[in-house]
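With one protein chain withheld, the remaining protein chains of the complex are depicted in position.
Here is chain A:
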Amino acid sequence: MRTFVKAILTIASLAAGALALAAVPARALVEIDVNKGVVEPVPIAITDFLSADAMGAEITGVVAADLRRSGLFAPIDKGAFIEKISNPDVAPRFEDWRVINAQAVVTGRVRQEPDGRLRVEFRVWDTFAGQQLKGEQLFANRENWRRVAHIIADTIYEQFTGEKGYFDSRIVYVDESGPRNNRVKRLAIMDQDGANHRYLSDGRSIVLTPRFSPERQEITYMSYESGQPQVYLLQLETGQRELVGNFPGMTFAPRFSPSGDKVIMSLLREDGNSNIFTMDLRTRNTARLTDTNAIDTSPSYSPDGKQVTFTSDRGGRAQIYVMNADGSNQRRISFGDGTYSTPVWSPRGDLIAFTKQSAGQFQIGVMRTDGSGERIISTGFLQEGPTWSPNGRVIMFFRQDAGAAGPKLYTIDLTGRNEQPVPTPNFGSDPAWSPLLK
């Protein structure tokens, strides 16, 4: 099994030198207003980075694809470029770029260091102000060139929006193949754009609901491998698996606490109902958070770890609740028509994403953490399982259209206007988005 390379990148600020002005303070050139949507994506010219081989163009291709998929940028067709960049250290001819309506130009160079590593330098230029906005260099092992590209895209995203990007991140999900009544399900992991896809399980057992640790190269998921469906941990670097706890019945719906030291999950009771428990991964101590004659499931921590949102049908049908992390002050927050489930707290802390079933349709929506401000951002025949991008601006989920042979993954931004399919080799479900990589 391939091991993951940790901390492969070092970033140093490129000296602006005589050829560029000092970087101006970051200013938000793109207003992200989830209620209005972005009026116009930023036209940006991303020139092929100079390199002795195809690597320069490969990297800029990934940068452009990331920015385009975000919906906030409109990379300009390279065929429209007037100036051919021959020295990325000097300012481009800004008027040539203003003519094609490029608000910004990205230039760069890729070289190989004596030790074999890639050295990638890039600069972001404001064509209207006529100055450099950003200049950085990155060092990375050659096989991590896509991460270099994602980090550059994140840097550009942050420069223009004033918010952290989300491109240098990964997805763990369930790959689905075979007939609908005997589906083969395998854990799979890939970059957020679908690249570097690989499998984490062999498909002999049903596996469901993988979730990333916020701190370690670790996922928690549910598997039928022992016969009884239970929650496991999987170390991504070693492939080592471990049962979480020694509970008598089914355990399911796992997620990590924000510190990564606890798993919160549902435990089936003898009477057929399900309650929410935590287990400390170091001490093995368990704690009961709910105790109702109802289904309490799909728990998700707030990013500060102080609260938990979850699904319960204690009121008759599935609705969304919030409680303190010790189980106190349990209160219902969803009150619209229909049923609500799969609540997931935004990494920004401000919103809860959910699945709503109403009028025979499945909807993905968000609400504030007190239940106010409900907004539906996607409606379909069968869709569920929202997961947040690391910056809390994009939601990934899975959808199966009526008559389709299986579900596929999609991303949609919070405005609900920019939906994009996520490429996977087979059908896919239960996506979980990692934090930004370290």
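Remarks
Heads up, the rule we're going with is that contacts are C-beta pairs under 8 Å (C-beta built on N, C-alpha and C of every residue); 3 or more make two chains touch, one makes a residue touch a chain; residues count from 1.
The criterion applied here is as follows: contacts and distances are computed from a predicted model.
Missing from the rendering is one chain, named in UniProt as "Peptidoglycan-associated lipoprotein" (options: "Deferrochelatase", "ChrR family anti-sigma-E factor", "Peptidoglycan-associated lipoprotein" or "Cytochrome c-type biogenesis protein CcmE"). Between the chain not shown and the residues A:180, A:204, A:417 or A:438, the one that touches is A:180. Summary of contacts with the chain left out: across A:50, A:90, A:195 or A:250, the touching residue is A:250.
Screening A:141, A:357, A:378 or A:420 for touch with the missing chain picks out A:357. Contact with the omitted chain, checked across A:266, A:369 or A:411, is made by A:266. Although one chain is hidden here, its contacts on chain A can still be listed: residues 179-183, 185, 206, 208-209, 222, 227-229, 250, 252-253, 266, 268, 270-274, 295, 297-298, 311, 313, 317-318, 339, 341-342, 355, 357, 381-382, 384-385, 402-403, 429-430.
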